[in-house]
Every structure is written in structure tokens, then in C-alpha cells.
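Take this structure, written in C-alpha cells, and hold onto it; I'll ask about it next.
What you see is the complex with one protein chain gone and the rest in place.
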Amino acid sequence: MGADSVKDFNDYRQKMNERILDAPNNKVIKRIFNVDTHAYMEGALDVKTKELMGLVASMVLKCDDCIYYHLEKCHEEGVTTDELMEVFGIANLVGGTIVIPHTRRALEFWDELKENQQ
Amino acid sequence: MGADSVKDFNDYRQKMNERILDAPNNKVIKRIFNVDTHAYMEGALDVKTKELMGLVASMVLKCDDCIYYHLEKCHEEGVTTDELMEVFGIANLVGGTIVIPHTRRALEFWDELKENQQ
Amino acid sequence: MGADSVKDFNDYRQKMNERILDAPNNKVIKRIFNVDTHAYMEGALDVKTKELMGLVASMVLKCDDCIYYHLEKCHEEGVTTDELMEVFGIANLVGGTIVIPHTRRALEFWDELKENQQ
Amino acid sequence: MGADSVKDFNDYRQKMNERILDAPNNKVIKRIFNVDTHAYMEGALDVKTKELMGLVASMVLKCDDCIYYHLEKCHEEGVTTDELMEVFGIANLVGGTIVIPHTRRALEFWDELKENQQ
Amino acid sequence: MGADSVKDFNDYRQKMNERILDAPNNKVIKRIFNVDTHAYMEGALDVKTKELMGLVASMVLKCDDCIYYHLEKCHEEGVTTDELMEVFGIANLVGGTIVIPHTRRALEFWDELKENQQ
Partner (left out) sequence: MGADSVKDFNDYRQKMNERILDAPNNKVIKRIFNVDTHAYMEGALDVKTKELMGLVASMVLKCDDCIYYHLEKCHEEGVTTDELMEVFGIANLVGGTIVIPHTRRALEFWDELKENQQ
């Protein structure tokens, strides 16, 4: 019920992404993965803004694994806890209180990201 | 895949809610928590009716933790298993068969609530 | 962008429901319609409580036509505007601010139901 | 509240798709459009099966314009009304009764497709 | 099927928001409206970033009226069409091709906002 650990999340994600990329007849999925990489690259908007948008979209769509992924990216981009809390505010407001359980797991995952960094 | 135990659910929920309320810059989230408390208080509609509505909304939005929370409240309000089954009926009808897995976990959680009471 | 009028909504709904019931090979849909009728009948819970639950579920799932349908039923069951506003409160809280546009149309439709009654 | 007419739907869709493809800095959207074209092409599964899948996915996600689009493709692929009704059955079962209003509009749009053909 | 005009959207939105604020027993809704105002104010993140997040959340949740509202705010904050197209890219990628019809209407609404400005 709590958040996955950062390491477990990354290990499983990497293992199964490789499995998908090894699978036969995976052209459509592969191209979606490619577009995904490009969508978050620096453009008219910077990477940090895009990752914040990816995070808020993942929260209102209630996708824990997507939230963990964008939390890691936000952490790499130097997002502060003060900034993160405002993302959580908007996500819970727009998406409603059903986002609260995901917020609990998101904050637990974020806390581990901050600890690992030290 | 099964339901969380009542104790595990409550412990994690309380721990992380406290973590959120201790976090910096959490004004928006805090105010949402406050409105949440008021929305389910006795008013033109009684608490039991409101908790039934909270439960059905959580089921069609497929939020297990929200379902567990409202099941506890429904239990406190004296909702019977006969009444609960009619909520499950409406939730599965309006929300579709994707609500069935949540219904399985909801009934397991409910059974534990009934056992703990004895 | 505003609410449909009560008459337009009912006329279209009836015309197309008849069209569906006249269509060939419609057994599954027909049975879903049947279960739908039974789910909201008096049982362990009364009709009014069930219609309130149908309304809140329709609001968080953002289905205008379902909202209009349950508003009519709530109106028939003697739901007051004071009670309705508490349903709106819970729906907007659980489902988030994306429920606001549906609330605007719901209140406009409700106002017309009240006027027609006079 | 009823279905858009086939002609209005196609005209608006074409006009705005061209507007999107003329817009500056539209690389990500363009690539999604490209993948979209490929995903529904004959492969291990035939076009008809893929269009049926596109239709059922659009129905449970309650996207009228997506439903109209796939209805046209299904019509081109020779899907019969008997087959269509079974798609409607599965969509309303998995997605719940909130799919009913979309089913009403879908059948109206389908009826127009059949008439235009004569 | 196309976008509402900017004026029609704003007129209806204002009329019905006033109707909601005049309604009896509206405390919960009123407080949600209040939190909504605060969530998008300058804080650790600036207003523009927050409006971009509000827009992307509205797109993946497929709420046209919410999209129009945040488009107006983005326009006031000086968001460029180049930036907007990247928001559309992320929304269509995360939320899937069911976001395309909303993107068509969003771009039509945006074009009108740009024209009105001249």
C-alpha cells in the first residue's frame, strides 16, 4: 500500500522495458517510447517545466508508476519540496480527493529520493 | 492483490497524512483536507447518506484506499451488509465491470471490519 | 455549452432508447437496461438514497446525460435544493474541479425542473 | 445532445487536423498522428479487428469524436449492425451505464452512415 | 462539435458561477472555489507554470470548459503558440489519442483568443 522503494521501482521498470523492446512485432510501442523521450526534451519550454507537467498529468490520472518516474526526473531537475507541494496542491484540486492516496505514496517516494541523495 | 488489512491501511494512512501536514508550503493541501472534513458532516443530508455517496464515488473512480476509508466510516454509521451490497450493485452498474476487482477487495476489507468488531 | 432543456433531453433519450431496443442482436444491452431498472428500486436502501448515489457517481464520472437523468429522479423523490448542494459539494471534492462545469449545467437543469413544476 | 452529422463531423475534423499540421512546433503531435495511422494498419491482426478495438476503447473512454471516427472505419470495413451491437454490449458492460448516452449517439451516427450509403 | 466562442464561454461561465454562489447551502462548493483561486497564485512556482499545469491536467482529464479557462489564463500570462504546442504534445502523449478532439477545439479557441487581442 505504501510507495515502492526507488530501487525496486527502477529495477522492475528497466527489466520489463527491456522485455518489451525485445518482444516481437513491437513497432508501435517502440515508436511511442521514442515520442515519449522527445516530448520531455528542452524546447520552447524547459525540461523542468515539462517534468512538472508530466507529474501533474500522472497524478490526476492516478498512475503511481508514472508519478514515481516523473518524481525522479523532477528531483534530477532540482525541483524543491516547496515547489513539489504546489504541484500536489493543483493535482489534488483538479483531480479531487481520490488523488490523496497517490499523494501519500508520492511524498514517501520523494522522501526516499532526498535521502538517497545525501 | 487482496485488500490491505484494516490496521495496515490505517497506520500507513495516518503516518503519511501527518507527513503531509508537517511538510512545508502545504497550504492548498491542508485546505482541501479541511473541506473534506466538512463535506461529510451532518447537514441537509445525514452522515450515513454522505458516507454512502463517498463510497460509491470512490468505487466508480476505482480508488481502493478511498473505498477502505469510506467503508470504515459506513461501518461506524451502522450500514448493514444488505445495504452495502446495494451500493456495490449501483457502483458496478454505473462504473462497469472494471469495478469488480475493487468490489472483491472491498468485501474482504468489510469482512475484516465486521470480525474486528466482535 | 449550457444544459440541454429538460424536454429536449427527454425526447432524444426516449427516441434513441427505443431505437436501441428495436435494434437487432441487442440482448446484452437490453439486459443491462433491465439490471439498471432494478438497481434503483426500493430495497435495503430507499429510492431517494439510491438516486443520490446515482447522481454523485454520474457527476464524478462527468456524464452530463446521466446527471440530467438522476436529477429528474431526485426531483421526483423530493430532494431539496439544500440537499442537492451537498451532493454537489461531495462530487466536486471527490472528483475535483473538473466537475465544476458539470455542476453549472446540473444547476441550470435543476432550475428548469423546479420552474416546470410550478 | 444528439450525434453530430457525418458531414459536419468530417468537415470540422479535417479543418482542425490541417490547422494542427500547419501549426508551428508541432513535431510531437505530428508523430503521434503518424503512429496512429500505423497502429490500425493490417498486421498480425486485420484492419477490421483493430477498428473494433479502437471503437470499444473509444466507447469506454467516452470520447464521442473518437467513436464517430472508428464507426466510419468500421463501416468501411463491412462491420454489420449485428456485430456492432455486440461491441456496444461489451463497451456498456465493461465501461458501465455511463456509456449509454454515447451508445445512443453512436447508433444515431451509424444509422446515418447506413443511409448515406444507399 | 467545434469550440465554444470565447464570449459565449465566458458569459455562461460567469452567469452560472454567480448562480452557484447565490444558491443556498453552498459552503463546500464556495470553499472549493476559494482554494481554486489560491492554488494558481504566485508561490514557489510562478503563475505561468501553474497555468500550464492546470491546462495539461484539464486536457488529460478531457474537460473542454476547464481547457478553455486555462487557455485564457495562459494567454494572459504570455504563453506563446510554440510553448502551447509542447503542452499539447505532452497531453496527447500521456493522455492518449482520445485527447486529440479536445486539442482540435483547444487550438480553435486559442486562435480566437489571439485574434481578439489584435
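Read from first to last, the chains carry the letters A, B, C, D and E; within each, the first residue is number 1.
Just so we're on the same page, a residue touches a chain if its C-beta (ideal position, glycine included) is under 8 Å from a C-beta of that chain, and two chains touch if they have at least 3 such contacts.
Quick caveat: nothing in here was measured; it's all calculated off a predicted structure.
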Contacts of the hidden chain among displayed chains: A, B, C, D, E
Chain not shown: contacting residue from B:V47, B:M85 or B:L113: B:M85
Of D:A3, D:I29, D:L71 or D:V87, the one touching the omitted chain in the full complex: D:V87
Touching residues on subunit B - with respect to the absent chain: 1-2, 62, 81-82, 85-86, 88-90, 92-93, 96-98, 100-101, 103-105, 107-108, 111
Subunit D, residues in touch with the chain not shown (by the definition above): 32, 35-36, 39-40, 43-45, 49-50, 52-54, 56-58, 60-61, 66, 80, 82-83, 85-87, 89-91, 93-95
For subunit E, residues in touch with the removed chain: 60, 92-99
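Following the convention adopted for this analysis, only the chains that are shown with their structure count from here on.
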Same or different contact residues where subunit B meets its copy subunit A, judged by the half mark: different
Cα-superposition angle relating the copies subunit E and subunit D, to nearest 5°: 120
Centre-to-centre distance between subunit C and subunit A (centres being mean Cα positions), rounded to whole Å: 36
For subunit D, residues that touch 2 or more chains besides their own: 25, 27-28, 32, 62, 92-93, 96-98
